[in-house]
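Pasting in a structure now, in structure tokens, and then I'll have a few things to ask.
Yeah, one chain of the complex is gone here, protein chain that is, but the others are all in their spots.
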Amino acid sequence: MIVVMRADASAEDVAGVVARLERQGLSAHVSEGEERTIIGVLGSPIDHAELGPALEAMGGVDRTVRVSKPYKLASRQFQPVNTIIDVRGVKIGGPEVVMIAGPCSVESQEQVLRIAEAVAAVGARLFRAGAYKPRTSPYAFRGHGEAALDMLVKVREQTGLPIVTEVMAPGDVGVVGQATDVFQIGARNMQNYPLLEEVGRTEIPVLLKRGPSATIEEWLLAAEYIMAQGNKQVMLCERGIRTFETATRNTFDINAVAFAKKETHLPVIGDPSHGTGVRSLVGPVGLGAIAAGADGLIVECHHDPDKSWSDAAQALGLDTFRELMAQSQAVSRAIGRTMAGAPVA
Amino acid sequence: MIVVMRADASAEDVAGVVARLERQGLSAHVSEGEERTIIGVLGSPIDHAELGPALEAMGGVDRTVRVSKPYKLASRQFQPVNTIIDVRGVKIGGPEVVMIAGPCSVESQEQVLRIAEAVAAVGARLFRAGAYKPRTSPYAFRGHGEAALDMLVKVREQTGLPIVTEVMAPGDVGVVGQATDVFQIGARNMQNYPLLEEVGRTEIPVLLKRGPSATIEEWLLAAEYIMAQGNKQVMLCERGIRTFETATRNTFDINAVAFAKKETHLPVIGDPSHGTGVRSLVGPVGLGAIAAGADGLIVECHHDPDKSWSDAAQALGLDTFRELMAQSQAVSRAIGRTMAGAPVA
Amino acid sequence: MIVVMRADASAEDVAGVVARLERQGLSAHVSEGEERTIIGVLGSPIDHAELGPALEAMGGVDRTVRVSKPYKLASRQFQPVNTIIDVRGVKIGGPEVVMIAGPCSVESQEQVLRIAEAVAAVGARLFRAGAYKPRTSPYAFRGHGEAALDMLVKVREQTGLPIVTEVMAPGDVGVVGQATDVFQIGARNMQNYPLLEEVGRTEIPVLLKRGPSATIEEWLLAAEYIMAQGNKQVMLCERGIRTFETATRNTFDINAVAFAKKETHLPVIGDPSHGTGVRSLVGPVGLGAIAAGADGLIVECHHDPDKSWSDAAQALGLDTFRELMAQSQAVSRAIGRTMAGAPVA
Partner (left out) sequence: MIVVMRADASAEDVAGVVARLERQGLSAHVSEGEERTIIGVLGSPIDHAELGPALEAMGGVDRTVRVSKPYKLASRQFQPVNTIIDVRGVKIGGPEVVMIAGPCSVESQEQVLRIAEAVAAVGARLFRAGAYKPRTSPYAFRGHGEAALDMLVKVREQTGLPIVTEVMAPGDVGVVGQATDVFQIGARNMQNYPLLEEVGRTEIPVLLKRGPSATIEEWLLAAEYIMAQGNKQVMLCERGIRTFETATRNTFDINAVAFAKKETHLPVIGDPSHGTGVRSLVGPVGLGAIAAGADGLIVECHHDPDKSWSDAAQALGLDTFRELMAQSQAVSRAIGRTMAGAPVA
């Protein structure tokens, strides 16, 4: 970190900063310029996340400049090669672009089996469906809970598709973990630190959705929370951010997909269903995410989307999903990657 | 709810919507206009929070229009008179404007006692300090936890000030509840539904911070989550929203203060410390919140702000706090309210 | 438009709304429901853009619902087939995806010729460079003006590439129009109505950049301003919106690309240079825009990007540009379109 003093800072101001740094076990390298003094901070600033604001509140300090990243384990500086996560044999983060598909929520055993078989037949590699659903309104349907987890286990048994499902509370990590192959951390829980730490203490891969107003840095710090507990198998999922635009439910941040691929070694998944909230935009934006470097997509689909219990406006019908698979394969190949497809397609 | 059909909607489209409504136990009133058909929905739409998007995904539907609010218990339509919350004799939401003050986090017994005595002496009515601190970085100081709760109990015993402190996980509600007089739900947890429900099952008042990217409607729905469990003692706290502006840490949404006072019967508290993140702006923006109708302020202060362990950039020194108390009293009186002050002031 | 009255609206309230509508030459169709009265507005609401807010301010009115679009000429309802704009033989909006390339600003005759020849050689179809540069700071380089226009004319003569350049003031439309083949309206001027109308009175195609905080609807209304004056040759250009994210200069709104293609018949161009502001992200995001349906890209490039006078951080070097052309061709073909390429490539 660099501390830039004000032009009118006094010698005591400088001494005050130096003393403060030393009190926290850091050392200071004072360099007096023509116009201002600049203080370099030596030591490990990552352990002092709030040092910057604290110093900026001191007399004579103009600003501080962080020169190292606030995250470490998630950074490509720490690990240059891509992390490849193996979920029951499906490799995420490697050359293959992976499709994760399924309905918003588990409605019945028949519904999940029917959808899972249909998406597996055209190349989906993992199955997603919510057993526990976070809802903005306390009066909305919130999922079948444990009963739904059993239905998901049966889906895996019958179709071979590994399961992705959301966990919402630290106390549920045990029970959900017995059923699922990937924990989904929902967007509203991206900064639910007790929850992040709890999944960080397991060995089950985590799909970490970006909060709708989280910066990319905060998203990577949330991954860091999980990784710091020992679980390094984190996939980052961009699912749209909140902006002023109202024509779409969220704004899919394609920049974040490309940026995260450069900055970290973790797999990045695009969620065009929540990222747009509009059925007719899911396909084009999903293809865009693949072209920009996403390692996979997570897409909501339903055998009868108009009868879907939740998020109906964004669920694809199975025919549309099949078309998206074909187009996704074509775009994946155009950028030198592969994608599983329908046996005949 | 009103369903507006497209100009080119067919008779089957209309029949499909009617059937869908009836399947959910609602009834439909079809009115054929010159250009389009409009369908009124009769029944209780509040129990069908996702009905709108589901209908909008159906064939022939142009859009749906909600005519009732998605929240009920929090609404002034449900309860026209102001809720006044009594915290050990301090009444919040009545004619008195109430100051809640204290440091960001509990650092030591001596620190909290010293600050509490100083703020009590000039008119603060409640004491705030964090025992558990949510932090963006896993490497930052996260509070002294239970030991800090004991120090806060001692503060109440010695100064008489009731305590406000944050609870971060459903499993901590019991232990925090034994110490605190008001649960604070932090901004990052505004949509942590298991936590909201857990505090909703207690009888302890809750200070509910608005999430930095939550709409006012989502904030009121979060209050509804708590109230729906039985706990009606909720204070809404505006603490700044996330916008494109970077000169300040957040953008204090003064509109939301005024809007929430019109729309709900719950007390509204302004947090200019987080709402600005800049020490020199805390005072002016806090006075603005009072003038706009806030029932109180929650302000960070410290006897030695430059040595504060966290959020130093926004903590007021005790002299500045004293001035703010005097100015707050003057503004409160200008709009016909009262505010406690220093014995002599 | 539909006017939804409040549950407690009186007969006089309803009569007031009806009278107000009739005063503006519209007629009303009152429908009394069980709980509330709803008033349908007959006539041409597009001529009454502010009728909604005016009605919502009246006694007894709960809200108004617009059922028709606020724009007409730009809408696919008005013209279902794609507009194809012919710029000296280059067709924009048809099956071919078109690359527009060049430096941020005209620095010298030699510079623009050199870059134009290089980009033409690998398949760019139009040349872009600024003669007049809008700058946030009054102290920044603002372009060579008319002298630069002459240099651009020479570029067209020598390379055959049609020219795209920005016009900033209504009074400059004449002089810029004598040189350019496409007027660029910059993001800051998207709602400069006198300027929009002035270019609307010419027959020269217009590339209309979306304002960084303009909604898609406002963007289409800006196109409508131009088209309403007679000039129907408008290309929409998405160049990133302003959000809370700071890791990138803007947030490229890929949703808007896909949405605009569905909603209007106008060509849509993606600008990943401004849309990201980060050189290493220009390629991935540009490919994403093509995959999502953009009819072309506009990309900043420079033969020596580190010496570029402006926007250096986002300009591609010529080698990188060549790679992007090859990848863009591959992605274009993957989605069933064509793209010009290098003779041999």
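When the chains are written out, they are named A, B and C in that same order, and each has its own residue count from 1.
Definition applied: contacts are C-beta pairs under 8 Å (C-beta built on N, C-alpha and C of every residue); 3 or more make two chains touch, one makes a residue touch a chain.
Just so it is clear, the model here is predicted, and its values are computed rather than measured.
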| item | value |
| --- | --- |
| Which residue of B:Gln109, B:Thr215, B:Gln229 or B:Thr320 touches the chain not shown here | B:Thr215 |
| Sole residue of B:Ser10, B:Gln178, B:Asn255 or B:Thr338 that reaches the chain not shown, by the stated touch rule | B:Asn255 |
| Residue, one of A:Asn189, A:Thr215, A:Thr243 or A:Gln329, that touches the chain absent here | A:Thr243 |
| Touching the absent chain when the full complex is considered, from C:Gly33, C:Pro134, C:Gly160 or C:Gly177 | C:Pro134 |
| Given A:Ile38, A:Ile84 or A:Ile204, the one touching the chain that is not displayed | A:Ile38 |
| Footprint left on chain C by the chain that the document does not show | 16, 20, 46-50, 53-54, 56-59, 70-71, 134-141, 168-171, 188-189, 191-194, 211-213, 218, 221, 224-225, 228, 242, 277, 279, 305-315 |
| Contacts of chain B with the absent chain, listed as residue ranges | 213, 215-217, 240-241, 243-248, 251-259, 261-262, 275-276, 278, 280-281, 284-285, 287-293, 327, 330-331, 333-335 |
| Interface with the undisplayed chain - residues on chain A | 2, 4, 29, 31, 33-36, 38, 40, 42, 62-63, 65, 67, 213, 242-244, 246 |
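Simple rule for what comes next: only the chains that are shown with their structure count from here on.
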| item | value |
| --- | --- |
| Taking each chain's C-alpha mean as its centre, the one farthest from chain A | C |
| Chain ID, smallest distance between chain and overall C-alpha centroids | A |
| Chain B-chain C separation of Cα centroids, rounded to whole Å | 39 |
| Separation of chain A from chain C, taking each centre as the mean of its C-alpha atoms, in whole Å | 31 |
| Multi-chain contact sites of chain B, meaning residues that touch two or more partners | 213, 242 |
